[in-house]
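Heads up, one of the protein chains got dropped from this complex, but the rest are sitting where they should.
Chain nomenclature is as follows: A and B, assigned in order of appearance, with residue numbering initiated at 1 for each chain independently.
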Amino acid sequence: MISLHLPALQVVVPLISAPLCVLLRRGFGAWLLATVIAWTAFAISLALLAQVLSDGALSYKMGGWAAPWGIEYRIDRLNAFMLVIVAGIGALVMPCAYHSVAREIAPERQHLFYAAFMLALTGLLGIVITGDVFNLYVFLEITSLASYTLVALGADRRALRASFQYLVLGTIGATFILIGIGLLYMVTGTLNMADLAARIPALQELRPVRAAFAFIVVGAGLKLALFPLHLWLPNAYTYAPSVVSAFLAATATKVGVYVLMRFIFTVFGARFAFEMMPLGEILMVLGLLAVMVGSLVAVFQTNVKRMLAYSSIAQIGYMALGISFASVNGLVAGIVHLFNHAAMKGALFLALACVFYRLGSVELDAMRGLGRRMPLTMATFVAAGMSLVGVPLTVGFISKWYLVVAAIESGLWPVAVIVLVASLLALVYIWRVVEVAYFREPDGDAPEVTEAPAAMLVPTMALAAACIYFGIDTELTVGVATEAALSLLEGGP
Amino acid sequence: MSAATVLLLAPLTPLAGAVLMWLSRRRPNVREAVTLATAVVLFGLVASLYPEVAAGGRPKTEFGELLPGLVLAFEVEPLGMLFALVSSFLWIVTSLYSIGYMRGNNEAHQTRFYIYFALALAATVGIAFAANLLTLFVFYEALTIATYPLVAHHGTEEARAGGRTYLGILLGTSIGFFLLAVIVTWNVAGTLEFSPGGILAGKAPPWLVGVLLALYVFGIGKAAVMPFHRWLPAAMVAPVPVSALLHAVAVVKAGVFSVVKVVVYVFGLDLLAASPSPEWLVYVAGFTVIAASLIALRQNNLKLLLAYSTVSQLSYVILAAGLLSPLALVGAVLHIGAHALGKITLFFAAGSIYTAAHKTEVSQLDGIGRRMPWTMGAFAIGALSMIGLPPTAGFVSKWYMLLGALQVGNMVAVAIIIVSTLLNAAYFLPIVYAAFFKPEANPPAEPGPAHGRGRVALHGEGGDAPPPIVIALTVTATLTVLLFLFPGAALELAGQLVEKTR
Partner (left out) sequence: MDVIGHYNYWVSIVLMMAGFYMVIASANLVKKLVGLNVFQTAVFLLYITMSKVSVPDCAIDCGTAPIFKEGFTVYSNPLPSVLILTAIVVSVSTTAVALAIIVRIKEAYGSVEEDEMLRRDGE
């Protein structure tokens, strides 16, 4: 009985927990509830993935209303996989949150933090699970509003500025998506993705359809921080509380990429997007620019969190690049990298959360000699960093391999070269941290610090372990990504 | 134990050793005993594979599938056998040497040193046994990363800068060119398996063969073909045992080994001979041989001199492989072994001089041979081997290379080999001469502050280095001579390689 309603529970459970967090009025209680809920959501997502892998795509009618009129939750391989990523990161971040939040956020605001966190989780899960474009917009805004709040809770006052900037750009992005949805509704009279996909091919010559496509791509581009629409991201990630950076970096932009993929391939169809509209060329150019500019800027940062934020922009460029090839291998690269990047950025930001918990700073200079004082944390950082560079036997290598294979398949040698060169830039910025942490002695007046508490360390190491495990055993990730890519290219959800 | 099990155990042994070393980090004696024991066990495992390989067997095992169609697998063939034998044997000697050196110089972070050393050896064995390009690439990168902490060991500004150059060039070339070449090969050939006769024949157009060859030769930066040789002198900031085993044997040999392996098993000699491209390979390698020798001629720092000499000697192997003649290929294979033994002896000697007399410059070595007869005697043998004079191993390998060059009638290669021999003599012989026949400038006064307990001098104050060091360098020098007198096993393996590929 319950298993029938898993799709609804996936969203409803965290949604209900949010007001409960507020009612609990105590940091610890709210944390406990949020942690339990996050793990429940993770369990649900795993159950859904198992169902989808064994029985194929699921369709759930919200409130029992039939599909084109009511809201349909539709779960295929792609979004089942996404659900696992989002819920999994949420579940791993929560144990870390207790110590980190206790240090960074005033006691009277802590329960509110967890409430906002649960709302953000709800929204992200909702975006991924829904098969209705307007519902997607609503969930998008739920996540966004919760994220603005979460970012604003950062200790530095610049967090407020970052949050406002994020709010303005995020709202513009969401409104663009809203306009696009409106235009689509105008010509098709439906909001259901499957319905839209069936009707658009006959209407694709119409100008509103093309305008809708442009609005949605730009709106999604803002949400996923595609260069040059990334301006909100560096500040937001730098000044947000540590666990929020970890959670958002690992999930929010990925969900943005998912939205883009969903609209391009499922709603509009690859033929429309790549043959009638010049999306391939645009995404390729922007993706390459993102990869180069993001990596280059990251090299020159002295705040490690900001460095990782710019690195995220570059990594999003890789995903855009993967989509731009519109080939199986390209899409596999994009989808696998969604997962891989979530794991490695999650691990990196959580490692920084540990560092911040002990040091109170994530400036490069403050991290001198940290390899000796916080060996496990820094080892985790190095492992995840290696992944980012794309060293063999880590997840980054897998993504890179598919991306370069896709580029060479399409005969785009220069693209392959740029991808590889950019991974060297990743090496440069990761190595700056390694060098400081392992081969510099701390200042005389540096505070004596010890390893971070186990509650923070274990999830961080689990994510780093995932970076290595899924770099060796790729059956699950590549398998799911390949099937998802095939079904996306065939069109239809 | 079946050969497949041994294959898997071989790279796991140093890993297990590394764990044990970490566990015994508070007890240096235990830790060093573990190092030695691990090295001996590894050599035993590798050597146990020899009879089967010599009999023509090719033990093989798969241990993972990274991506559909891309497996991680080991397969021993003659070239890898030789490389693994040399590296694992010299690890025993180097471990012994390290103990004397690290204690004698009171180095810091010794546990880290031994652990990464073991990891580097695990990666080396992985490279030697790799059955396909992917496995080779994986271990190749692992070797680069495992050796970085050893290069930057001292943590000084100079060491960090050296480490940056090291990592930058090695990872830069491997990711920028090597990986690209691997992926293109995969795209074109549909397989990455090393197979006799090559996998690209009939699948890649001639222009692509040329491009790929360039990508491989320059992408395998560990082979130190100019202009990507800068990492090797930069790595000389590392402690001497690292320079000796890794930057004279394991790492650089991994480079030339990979190049030879790619030439033989990915391209195939026939494909390359049929395409117009390999001519330039001879020239590039020849240029490196001569240019590096000229630079070595001008070095005053002993380790830097040895480093440039290594750059030069490595390109012999590339040059010999580029000649595409079976005899030259035998020379290339032999040279991997011969140069390993000779160069490690030279580095051991340099470290011995540093430990006993704290001298690092060539100009300071006047008369030191009388104080350190064992060390400088070994040095002389190593130097003869580098020049290629009998009775040392270097003579045998150079002989085959010359024969190979004459076989294909490549007079340029002949000239390069002869000129560089003269150059080698020009920078090595004066050192030997000065050490034995010139009077000492400043006889040793008080022992320096860095002299630790390890400096239980063999011949009293101002004498030779600690016993482990002397034993180690005597062993390698002896082997250099022995390989000249009994090159049978190495020739057998090289002969097999040539036979199977034609």
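Simple rule for what comes next: a contact is a pair of C-beta atoms (placed from the backbone, for glycine too) under 8 Å apart; a residue touches a chain by one contact, two chains touch by 3 or more.
What you see is a predicted model, and the numbers here were worked out from it, not measured in a lab.
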{"item": "Visible chains that the absent chain touches, using the contact criterion stated earlier", "value": "A"}
{"item": "Listed residues A:25, A:158 or A:372, member touching the removed chain", "value": "A:158"}
{"item": "Which of A:4, A:23 or A:186 contacts the chain that the document leaves out", "value": "A:186"}
{"item": "Among A:57, A:172, A:328 or A:417, residue touching the chain not depicted", "value": "A:172"}
{"item": "Listed residues A:100, A:130 or A:149, member touching the removed chain", "value": "A:149"}
{"item": "Touch list for chain A against the chain that is not drawn", "value": "134, 137-138, 141, 145, 148-149, 152, 157-158, 160-161, 163-164, 167-168, 171-172, 174-175, 178-179, 182, 185-186, 189"}
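The rule is short, and it goes like this: only the chains that are shown with their structure count from here on.
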{"item": "Separation of chain A from chain B, taking each centre as the mean of its C-alpha atoms, in whole Å", "value": "44"}
{"item": "Chain B contact footprint on chain A (complex, rising order)", "value": "386, 389-393, 398, 400-401, 404-405, 408-409, 416-417, 420-421, 423-424, 427-428, 431, 435, 438-441, 472-475, 478"}
{"item": "Of all residues in chain B, those that touch chain A in their complex", "value": "64-68, 134, 137-138, 141-142, 145, 149, 152, 155, 159-160, 163-164, 167-168, 171-172, 175-176, 179-180, 183-184, 186-187"}
